[in-house]
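Below you will find the structure I want to go over with you.
Here the complex is missing a single protein chain, while all its other protein chains stay put.
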Amino acid sequence: MTRSRYLIIGNSAAGVAAVEAIRQADGKGAITVVSDEDVVNYSRPLISYYLGGRVSEDRMAFRDRRFYERNEVALILGRKAEELDVERRRVVLSDGTELGYEKLLIATGGRPIIPPMDGLRKVREGAFTFTRLSDAKEMLKYIRENEVKEAVVLGAGLIGLKATEGLVERGIKVTIVELADRILANTLDREASAILERALGNWGCKVIKEDTISRVISSRGRVREVVLRSGRSLSAPLLVIAVGVRPNLELVEDTPINYDRGITVDEHMRTNVEDVYAAGDVAQARDFLTGWSSVIAIWPVAFRQGKVAGWNMAGRETRYEGLFPMNSVELAGIPTISFGTTNPPEADGYEILARKDEESCLYRKIVLKENKVVGAIFLGRIERAGIFSGLIKDGIDVSSFKEELLSDDFGLLVLPAEYRKHMVKGEGMEV
Amino acid sequence: MAKAKYRPEFIVQRDDEKCIRCQVCVRMCSNDVHTYYPETDTVISESSRCVGCHFCEDLCPTGAITICRSEPQIKENYHWSGTEVYNIIKQADSGGVLLTGMGCDRPYKDYFGHMVLNASQVTNPSIDPLREPMELKTFIGGKPEVVVIKKSSEPELATQIPPQLELETPIMFSAMSYGSISLNACKSLAKAACDFGTCWNTGEGGLHRDLLPYAHRAIVQVASGRFGVNKEYLDAGCAIEIKIGQGAKPGIGGHLPGEKVPEEVSRTRMIPEGTDALSPAPHHDIYSIEDLKQLIFALKEATRYEKPVGVKIAAVHNVAPIASGIVRAGADFVVIDGIRGGTGAAPTVIRNNVGIPIELAIAVVDRRLREEGIRNRASIIAAGGFRSSADVVKAIALGADAVYIGTAALIALGCHLCQKCYTGKCNWGIATQDPYLTKRLNPEIGARRAYNLLRAWSLEIKEMLGGMGINAIESLRGNREQLRGVGLNEVELELLGIKHAGEAW
Partner (left out) sequence: MRKPKRIIIREEYCMGCRLCEVYCITQHSKSKDIIKAYRGEEPRPVSGIYFEEKGSVSFALQCRHCDDAPCLEACITGAMYRDEGTGMVLHDREKCVGCWMCIMACPYGVIKPDFGERKVASKCDLCIEAEFPACVEHCPNEAIILVDEEGERIYKEAV
């Protein structure tokens, strides 16, 4: 059995970030990375671009081939970590290989949630989840072989809508079925959802809300039709199930490692078991805004967590300050960026500033609590949106420039001069 | 009656092929000369508003702009110029006093331009300033009649020497008040003066706290308005100058329009914000030479006789006897300011018609003081439109100990002599208090350029001295033999005390 100083299960944002962080602090310790996919490196968010034909397979990588060589990483592909023994500090892979470790990082990400549907078990072809490159490739193959012209997508969250976009780009007519009363219910507020839904409609997509699939009808194993809870039925030569992801906890289920919705970690990304860390979509860490711990399955958060975990694993004590949900998505040609609490409950001390121009599909909303920014939506015009991530993180009191927040020209100039000068003195920025 | 349109003094020429519509000129002109029309994607320039400061021309990244002079045109008339006609029209419109800035621009004889310098040939060989020591060091202050040296192992001076200002070069920055010029301009000159080892002058604006680091090289002015004068002010500087008058406007006091008195200026001058700062014509406590003596000694007492106290007057008809009286009244230096001296604001008729050329003033003052045997009691500092190191050398040869430069210093900072200082809209950020405009003068750059000017002129002076076979500036002082007049009549030669070119020793 080979024993590495660092063993990382997972080769996406968190895993790769951890490799870079470890190497910054420790150039020598052996690193092994295990991925259950057969691809050297690819960016998961790009699969919808791949599906839509905007990015070719050779451009899917976010680190080049030689990244692992340069960083002296032993990369194991196409094998899943199935067993974890924290007493003896070893992981057993699907092919029986045993890997020992001194420090372990679990970055296994998430896996798609598949709700119960009658008849789904009988389907062997044509029904897909959409979280892996293999999903996208198989979907494309299926579309080509069967000349698919229409599809049903279950779920109007980020994954469902990105899949929709990819399909529309392939010339497929898509009907979206969503359980909530609006699209992107977990990300945006009512106004923003409405604007985007209209835009999707103009694109030829139909959106059915407050409904879900109760039965899947297939013939000879190939999906053909779906029946909704409302009784309505839709032709479905292709079905994409995208209702959500949950942290991939299989590896830790039979171990003393604590988990809630995700693997619970402290501010150094440590689990309750010594020398075992977790980061990325599988981890449940501090949410900066709420103070509670939650899973924030977003690329920059996963990357940051992986980095912090890596530093801590290599002996460079670093605190994870906590992050908050943030999203950038472009749908039907409308770019949208959102941060934090975009849809606060009534009262509870939240103050909302908003400006909307439905004709031009422009919407700008800032959510304040105690004169600090806790959430924002930029729809249609995203320039300089990032300044708000700084305002949230630094907890800046905005009372002196509240009126400027909604302005298109909002920039650093309205911020207090000392804060601004500190920022532009060229010092390194801390996330 | 047809309402007069004031003819443009400058025409803005734009090479449209080169204009990239970057709109830098549109943004930067404080007189709103240029306007961009997005509908037609063109920039139109309203020449009648152009004052000829050349700021836009210098900024234009493609060099598309040329500013050309344009004389207001009337039928050819030897006696009347277009300018004079339009001045009358303006006065008929407004009933007011015409104001202007900078120095007299009328064609009085340029005496410096009619004097030439000597050089050594054969006898008394030239000195190479790059290879041999060349002393420009100048001391401002009274010198004793006799110097007595105590004989001991180390020679010691027994005579009390009055307080002196030690200058590395005989060029100082003239009095330009904070208020007439911006704080950035003051900082530029103050820093350059300190770095080079010469002095600057606060003018009647008081001493702003940001200038305190440079106060050890500041000559603080006590003018008729007594703006900013208090004990700290007197103690801070290295010398005190009582301003009786200045060359640009002899006989009247300083004038700072209310537009140029924002909060900082108001605080430094100790006057209400937004009010015109009008200095009275006379000091209301000086009505005779005895009063002046009293003030001189009051200031010396207040500063414990540690600093030179001098008096600045405009060069007028009786400048020689007046200077003599001032020296006898106890002044350590006399500043004479000629008709070409500059100002931030003055009535045009006074600026152009009152006072005498500095060349003549230096000559007559120096001669008078020598004739009375009191030349050693005070240094003569000359001011009023020195344009080059040659003017400086000639002034010293005529008898000055040192010179003040004002206009030349501002040109080093960017001034293009548009003469609109009194409007407070100086595009170069010099003669304005508008924060949007004053930012344009980066004091780091200003100090660098003013220092460069001092350096360049000092090197040139050394070259000229070397050429004359002189290795110390004090050997040039009052050395009229080094000068010859060209195209001057007998009276002029006599007044200047120089021979005509062609005449030998």
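Every chain is named by a letter (A and B) in the order it is written, and numbering of its residues begins at 1.
The rule we apply is simple: a residue touches a chain if its C-beta (ideal position, glycine included) is under 8 Å from a C-beta of that chain, and two chains touch if they have at least 3 such contacts.
Worth saying up front: this structure is predicted, and the values here are computed from it rather than measured.
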For the chain left out of this view, which of B:Lys18, B:Arg106, B:Lys137 or B:His317 touches it? B:Lys18
Per the touch definition above, residue among B:Glu263, B:Glu444, B:Glu481 or B:Glu503 touching the missing chain: B:Glu444
Could you list which residues of chain B touch the chain missing from the display? 17-18, 20-24, 27-28, 58-59, 61-62, 434-436, 439-440, 442, 444-445
Missing-partner contacts on chain A, residue numbers: 17, 24, 43, 45-46, 49, 54-55, 59, 61-64, 299-300, 303-304, 307, 326-328, 330, 335, 337, 339, 382-387, 389-390, 393, 411-414, 421, 423-431
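We adopt the following convention: only the chains that are shown with their structure count from here on.
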Would you kindly tell me how far, in whole Å, the mean C-alpha position of chain B lies from that of chain A? 70
